[in-house]
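Read through the structure below, which is laid out as structure tokens, and then see the notes.
Just one protein chain is left out here, and the rest sit where they should.
In order of appearance the chains are A and B, and numbering begins at 1 in each one.
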Amino acid sequence: MFLQDNIMLFVFLVFFICGMLFVDKFASAYNIKNYLKNCAPLLVVSTGLTYVVLNGGIDFSTTSIISLGSVLGAHLLVESPLAGTPLAVPLTILIIVGIGLAFGVVNGLAVSRLKMPSFVATLSTQLIGAGLAVWFGSILFEGAVSLGGLPEAFRAIGGRGMFWLPILIATVIFVIFNWMLCKTVFGKQIYAIGVNPRTAEVSGVPVKKNIFLLFVISGGLAGVASIIYTAKNGAGVPTMGDAMFIDIVGSVVIGGTDPAGGFGGVKNTLYGVLFLTLVSNILNLMGIEWFYVDLIKGALVIAAAVLNLIFKNLGARGRA
Amino acid sequence: MSTDILTLKGIRKSFFGTEVLHGIDVSIRKGTVHGLVGENGAGKSTLMNVLGGVFRPDEGEMLVDGKPYAPQSPKDAQKAHIAFVHQELNLFSNLTVAENLFIEDLPLGAFQQVKYKQMEQETVRYLKDFQIDVNPKTKVENLSMGVRQSIEIAKALIINADVVIFDEPTTSLTKVEKDQLFRIIADLKARNVTIIYISHILEDVFELCDDISVLRDGSLITTMPAGETNRDALISLMVGRKLENVYPTVEKTIGEEILCCKHIASGSLVKDAGLTLHRGEILGVFGLMGSGRTELMRALFGLDKISGGEIIYKGKNFTHHTPKQAIEAGIAFVTEDRRDEGLLMPKPVEENLLLVHLPALAGKTGVVDQRKGEEMADASIKALHTKVQNKKTQLVCNLSGGNQQKVVLGKWIMHEPEVLILDEPTRGVDVGAKYEIYTIIQERAKEQSSVLVVSSEMEELMGICDRIVVMSAGRMAGEIECSEFEQNSIMEMALAGGGKA
Partner (left out) sequence: MRKVTAVVLTIAMSLALAACGGKAEDTVTTEESGKTEEAENYTIGVAVDTLDTQFWIANYQAIKDRAEELGNITLVEAIASADANVQNQQIEDFIAQDVDAVICMASDGAAIAAAVDECNEAGIPIIMNNRPVVEGTADPDAQVLSDNKQMAYEEMKWFIEKSKEEGKSYKCLMLVGNLGDGNAVERRDGYQAAVDEFGEGVVEIVLSVPTEWDHEVALAGLQSGLASNPDIDMMILPSDFLWEPVQTALTEVGKWAPIGEENHVACISFDGDETGRQMMADGYCWADAAQSAALQGETCVDTALSLIKGESLPSRDIKDSGLLVTCDNFEEVKDSF
């Protein structure tokens, strides 16, 4: 049973060990530190997305939150009246998370009250957000496309000088949100809604309110991820999050959370994040020619997803 | 001398290390109707699934018409001309009648397109055989349960079955539809088709069957001609004990009024309904299909909108509320359809049992007290005699119908409701479990809870209720106290508004 539930952890460990044995330079301190630093922001945003996926939904707007947060954050830290003041960093953090939460509220209302499918609602907010990111970039960055020169205190969140800081943040978030999903009424109700919202409603679960909260969580955590990515790359880039969606959704799905809803969890997403980031790292280190990298990554992703399906069907076999 | 069309020898089957069929030996005579009875969990469905090619037996062999039969899949069973009409209908509600009938084998043209005209003509022909007059282009979701079942039967017979297995076919049928089914079965028998008939309704079994086999706890107890036994004897064999009363009795007092609703209108089916419920009272609600009984219950619980009338609960106005509010006020609702609205099918028993009570298990912090939850789940399983091996790993979809229903009941009772609304609580449940459920209902009433029971089985209502109200065409058609219970007068009231009979 443990194996069945944690199959991706097992796969990850196997690959990790293979990496240590066969791949040159994988086991160096520098590489492991980088690997963990790369896992951190992905884990944060994917954790948020897990909540939405557990309900059978999707949240495309996470990438736009990352981009928009990056642009506005950089502006606040470098060009705005706030720049240089001691409050700059904490205030910027609050505002970026606030942006994420705002998106979450809009998405949540659209899905829970207006009954829009999450696909449609979050795709719309994603497009609007991406557009806003580029627009703000063009008017705020004085002619340039991106803005660097972020203060050291902020860049520390991305691991500059303190490589453990983003890892710590990600770990704390993981622990909190995993606990919330497993141990609280809210968390358990999410699984029920994901499996059968009608049964949940009859059984007294506040379905609409809970679904609303899922998107708020997803948006908020995307905001936190935006902070880490921006700090890590040392610049506000309006297209920061654009190519990330595959990794975000990929890590949730590969980790073992069922896209149809009701099964999986934040723990699974952790495995997915560890695995995907590991694959990228190993392929880069092996110097695989770039056009093979995506191919191999894609194939491994499919293989891992198939493994998940096999194990899922093992459990659900045998009707009365 | 009729030959045996079907012989099973020493069939054994285990799941996850637990043996559920202990060496079944049975022979079925050709051209007969062979009844199969037993409590839920006895192994009837498993045995039929082995016969139908869904499961492979671990040991034993089967013969069809004297030839070895070892199906690897349901398609093999079809090829051997064995057809299955399942308890839970397998029709696609969003497709038409014709499409459903031919779904396995759509007639295709030269370019792989579906030959609709041909399909629809053949459909009409088939259905005429069963005196079903339905437009083949109708979508199944627009048909009544009875007609749907007839189509399911027709579907099974398209493969020219020699053996047709019926698994609890009458649970969702009206009397008229049931009579029609029996006519069809007689018709099949006349054509030398063999029928295996699984049902809990023993009267029907006696009416239809030539031979009866009894399964109990995975073993075939006996097979005998129907004429050589009777209802009581059969029940004893099924349960292993003699049942004194089918309905339990308990000492209790009925208190003051707790719920009163007047002139309720809701949706299209409830026009002007009302009832009063007292503490400790078991009130039965009887009505024929379409009378609005279920819809009234849903409106009372807050699942459907109320467009007229008022509800007074515990002295206060309680007309418009959500299910959550109803639950917090002490009302519980066991819905008619446990698969879609009562259970989280692919989840374990424990998770299902705790679903309603979760907020209470957590208190202010929102953190669920896992241990307390486990204890309460264990207590529920024990009190209701739910047959479950491991509440944490066994999925509810793998339980028998009766045990599933006990999980639903357990879930609601854990929250100690003051008003318990039950809609068809013993549908698809075997005799032994029925008795247990009746006992539970009586116990709740004794502890000053109130129970509203909606049921199609008049006998059941007469057996456990203090009072019965009858609904017909969305209105109240009458009310009888238990001392005056009488089948014919109740049915008269139910028919008065022009409901189906």
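Please note the rule applied: a residue touches a chain if its C-beta (ideal position, glycine included) is under 8 Å from a C-beta of that chain, and two chains touch if they have at least 3 such contacts.
Since the model is a prediction, treat every value here as computed from it, not as a measurement.
Where does the absent chain make contact, in terms of the chains shown?
If we consider the entire complex, the absent chain touches A.
Which listed residue, A:L94, A:A144, A:V172 or A:A260, touches the chain dropped from view?
A:A144
Out of A:F22, A:F119 or A:W164, which is the one that touches the chain we can't see?
Among A:F22, A:F119 or A:W164, only A:F22 touches the chain that is not shown.
Residues of subunit A in contact with the chain that isn't shown?
Residue positions of subunit A that touch the missing chain: 3, 7, 10-11, 14-15, 18, 21-26, 28, 30-31, 34, 38, 143-149, 155, 158, 160, 229, 232-237, 239-240, 242-244, 280-282, 284-290, 292, 296, 300, 303, 307, 310-311, 314.
Criterion: only the chains that are shown with their structure count from here on.
Within the complex, which stretch of subunit A touches subunit B?
Residues in contact with subunit B: 1, 183-186, 188-189, 191-192, 195-196, 198-206, 262-263, 315-316, 318-320.
Can you tell me which positions in subunit B touch subunit A when the two form their complex?
15-16, 45-46, 49, 54, 301, 303, 323-324, 326-328, 333, 335, 340-347, 351, 354-356, 358-359, 361-362, 366-368, 370, 393, 395, 397-401, 411
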